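Note that one protein chain is taken out, while the other chains of the complex remain in position.
Order of writing sets the chain letters: A, B and C. Residues in each chain are counted from 1.
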Amino acid sequence: MPHTWLNFPLYKGMWQADDATLWKHGVVRIYDTFLTTDTLLNTDRFTQKILLDKKAPRGAISSSEFHYYIGKKLLKEAPNPQTSILAQAAKFNIPVYTSSPGDSTYGMDLAAYNKATNKKFRRRGEIDLHINPNIDVKETAAIVMAAKENGAIILGGGSPKNFYMQTQPFLWECLGIERGGHDYFIQITMDSPQWGGLSGATPQEAVSWGKINPNELQNTVVVYADVTLATPILFSYAIEKAKPRKQKKLYLKRKKLVYNLEKESKRKPVDWVPEELYKKHQKQ
Amino acid sequence: MPHTWLNFPLYKGMWQADDATLWKHGVVRIYDTFLTTDTLLNTDRFTQKILLDKKAPRGAISSSEFHYYIGKKLLKEAPNPQTSILAQAAKFNIPVYTSSPGDSTYGMDLAAYNKATNKKFRRRGEIDLHINPNIDVKETAAIVMAAKENGAIILGGGSPKNFYMQTQPFLWECLGIERGGHDYFIQITMDSPQWGGLSGATPQEAVSWGKINPNELQNTVVVYADVTLATPILFSYAIEKAKPRKQKKLYLKRKKLVYNLEKESKRKPVDWVPEELYKKHQKQ
Amino acid sequence: MPHTWLNFPLYKGMWQADDATLWKHGVVRIYDTFLTTDTLLNTDRFTQKILLDKKAPRGAISSSEFHYYIGKKLLKEAPNPQTSILAQAAKFNIPVYTSSPGDSTYGMDLAAYNKATNKKFRRRGEIDLHINPNIDVKETAAIVMAAKENGAIILGGGSPKNFYMQTQPFLWECLGIERGGHDYFIQITMDSPQWGGLSGATPQEAVSWGKINPNELQNTVVVYADVTLATPILFSYAIEKAKPRKQKKLYLKRKKLVYNLEKESKRKPVDWVPEELYKKHQKQ
Partner (left out) sequence: MPHTWLNFPLYKGMWQADDATLWKHGVVRIYDTFLTTDTLLNTDRFTQKILLDKKAPRGAISSSEFHYYIGKKLLKEAPNPQTSILAQAAKFNIPVYTSSPGDSTYGMDLAAYNKATNKKFRRRGEIDLHINPNIDVKETAAIVMAAKENGAIILGGGSPKNFYMQTQPFLWECLGIERGGHDYFIQITMDSPQWGGLSGATPQEAVSWGKINPNELQNTVVVYADVTLATPILFSYAIEKAKPRKQKKLYLKRKKLVYNLEKESKRKPVDWVPEELYKKHQKQ
């Protein structure tokens, strides 16, 4: 009976609510949105159910594989999969990454899940199911290395921003592969540059890191607005104006792309710190 | 010659600098701070050197173990280890966690390092060295479960904030262990509640999630200020007023604490979703 | 030849421009908008021309009278009066007030104008043309006293916000006339409550001052967005949904309304501090 487990409602609440009262009544608040602790617990139950499935992934995997697995399950079991980002991403083979795999309901469920499964799997010498961030770092960089044109559309900021922007320094700084920086950049954010954090850093600052191509700054823009206000305007415009493009199905190609990345980086003269680049910069 | 590899300078720069020019000259900008790409590359070289050490950790480890290893090496090799957070944390056995293990120089170095080591280790059937976020989730929750009094001092916000605040929901929601929420909470941040993100969420909102004890709200405060301005004032005050406390050496105890956590959660009636709690909330 | 004096262009510029260079070339910057110093100087010239007109107002006047006079002149002389707020306000007899009459181009022109006119007018015993804020305070409060339903739509924040919100305390605190606070309140702002200023203060805080009716809080909303983004959405919606209303022509009625205000306040028992209210509050 998946209907009772999924499609959990969110309610329009108010930020002035008394939170001790909410807690007593099993209501959870996200600023002015309300949900129930049932929703949290049922989400945990659904996640447990699908992770205990025999065909669930095992061992150290990328977050793209983890999210793809959940998306596929939601396509089958969720009553309204068209409203789920993970379901739609899985349907169109779009890889979904997270930069903070332990910091979420899924992160907690994965850690708790292993309590349930450790015994069985450890007996078979298996390691617990978990996200290996190394694979994510390599997959995202491999996608960037393979693309003709690169860029980022960032809704909000925080750790996900750098996680994708660092693909360029990872290529040049760690693997000796020059891709020249991203070619376009759109960020919708309420963060500001003056706090010095990466979240509010300008595209200009990103140029100094080789994250954005210095010749493409005219293709960068920061929209200082709440994403819930600005994103519908931007996306409506894009859907209205842009012709449909051939789907890239990057999820299916990601292992091949990482293979190419590792091959390319092996052809570089030195181990993995790019000695030539190092010398070049020392001379300056 | 560790001196040439460590103790890299940061320079007071200006945010109005032309970033294309900086990039050409190997200067990297963080708002109004300058460093050189040499610093980035030398940091990578040092990290590579110590990771290739025979005694370096292997396989899937916690971020606390990773940071402890780096801290220990810095205590030996850095010219001024007293200025290094990781070195001092290792010296006093304070565990250091990250919620976004792939999103940083270390995240990139770990991913690139495996390029260097894969061949050798894979031959021996070893898995690559990487952070397993599950261990971090369990270690942080185990520390909270064991403490008489819990709380958080949060400098900034972002993903690290929730990563520590979720220890309480992880205990009650996923493991059926009630700890009642944190007893105190100090956040120094420039984020605001109205954007609806966790980073700027108030301690009040955290009460509704069981993250903060509803009876202890008087012990919570948000300081709306840049951490570089407010933290020295707060910490100077604490050093001036508070008597030295017995060191807890939590890094050395973390495995024992996780053992206790797993034992405690096994005594709970159901698998890992706490059925009783679930029923309790469904009845309401 | 009004065409050369009015309808001055604004240009889309960029915030990264070098301002010393702009200054040298007579270009003035407002974040990412450019205009020329010609525009400033021609605005001054136009203002001078119409202030020297024989029919220009003289002496101490309200800012509504000053803006009405400019609006009327623009309706006659501006090539595109439909794009001028002052012209359209004058056309429909909507009074326009400013809370900071000296802080603007008009404030500077009025002060400079008197250099030109002082001699002539002083000889005749006239006082210089200037805004008398007392009249503005009374006119705005008189409009509020006379209305069946009161409210404010605030684009931005700053001093204009309090200037209109204080109409209610002016009535009860200074004149002993209870109007119960505004009945609705919409503010579009990027300011935040935590800085403690009036500009970012919530409608809730306004209730404690008697500025907003405590029973009408459900009719208040703060939209945290740049006005250039949110206002077109809000106003498009209003124009689409609301039926045209009968024009109130408040500019033409303002003297009558102030007369009523003064009459009403004279009926109060004491001088001008409302003794009864004072006693009532002292007893509590």
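By definition in this document, a contact is a pair of C-beta atoms (placed from the backbone, for glycine too) under 8 Å apart; a residue touches a chain by one contact, two chains touch by 3 or more.
Since this is a predicted model, take the numbers as computed values, not measurements.
Note on the undisplayed chain: of the listed residues C:L86, C:V207 or C:V223, the one touching it is C:V207. The chain that is not drawn here is touched, among residues C:V28, C:A147 or C:I233, by C:V28. Residue in contact with the omitted chain (choice from B:E77, B:D226 or B:E262): B:D226. Annotation for chain C: contacts to the undisplayed chain at residues 15, 17, 19-20, 22-23, 25-33, 36-38, 40-41, 44-45, 48, 60, 99-104, 107-116, 127-128, 130-134, 136-138, 141, 156, 158-160, 162-163, 166, 169-170, 173-175, 190-197, 199, 201, 204-210, 214, 217, 226, 228, 262, 265-266, 271-274, 277-278, 281-282, 284.
Counting over the whole complex, chain A has residues 192, 194-195, 222, 224 touching the chain that is not drawn. Of the residues in chain B, those that touch the hidden partner chain are 16, 204, 224-226, 229-230.
Throughout what follows, only the chains that are shown with their structure count from here on.
The chain with its C-alpha centre at the largest distance from the centre of chain C is B.
Centroids of chain A and chain C (each the mean of its C-alpha atoms) stand 47 Å apart. Counting partner chains per residue, chain A has residues 204, 226 touching two or more of them.
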